[in-house]
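Note that one protein chain is taken out, while the other chains of the complex remain in position.
Take a look at chain A:
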């Protein structure tokens, strides 16, 4: 089954307590941050702490994907971060401020060299690009297609909105970027992650935003507070009615196949391949996450 990535929880790389205990929140992916969440004078200590934490078996045992946001490669820290986390066995490296396919090519070349040096299987380190500028949004398709190692691209709002000379509002300000990044991900066949919702006390606003990005087609969202994980997972879980309908669709499709029918219908509606594929995904997701709870 393809890895399901709805929630990507940000954790500050310098915080020992959070790093070693956050698996209990069960996000789909945990992202140790070595960039903005770490002060300049603690870059070295956070890098070591994250590297040692990656060696813990606990995240793998809980099926949680490990991601590290390294510093940009044009800083004094980026390459050192990469040396540490690739050797420590990180699942995914997240590159901030990705503006072009060349940024990914440069990252990929370094990763491959490190993999060879440390004896890690070449290609086993996956990559993720964070789009944080107008240029990155415009180049999103070429970025998303830049490497077979890419598992996803993420839109990051703060720097993007500064670049666009606007600010966070009702979502209008992110409309084009959300659509562009999502289309790029789909063209490349990789996952798309939406921006963080920073007001952790506003569940209603968070869920409204989750509803929007889910309808658009996003796989999930970057999160900054563990409280948001359950809300997000529940919002992405199919309803009992959706699961029931999906089961009927799959049963009708299987029966049609047995009878050798070319065209299948259910309750007077034609069922074609995309509908069957969608139904199978709903059933798969329900097995993984359960059905949606109504609060």
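Here is the rule we use: contacts are C-beta pairs under 8 Å (C-beta built on N, C-alpha and C of every residue); 3 or more make two chains touch, one makes a residue touch a chain; residues count from 1.
In the analysis below, contacts and distances are computed from a predicted model.
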Listed names "Sulfate adenylyltransferase subunit 2", "Citrate lyase acyl carrier protein", "Branched-chain amino acid transport system ATP-binding protein" or "Sigma-70 family RNA polymerase sigma factor", matching UniProt entry of the absent chain: "Citrate lyase acyl carrier protein"
Chain not shown: contacting residue from A:28, A:83, A:103 or A:242: A:83
Hidden-chain contact residue, picked from the options A:52, A:142, A:239 or A:289: A:52
Residue numbers in chain A that touch the chain omitted from display: 15-17, 19-21, 44-45, 48-49, 51-53, 55-56, 80, 83-84, 87-88, 118
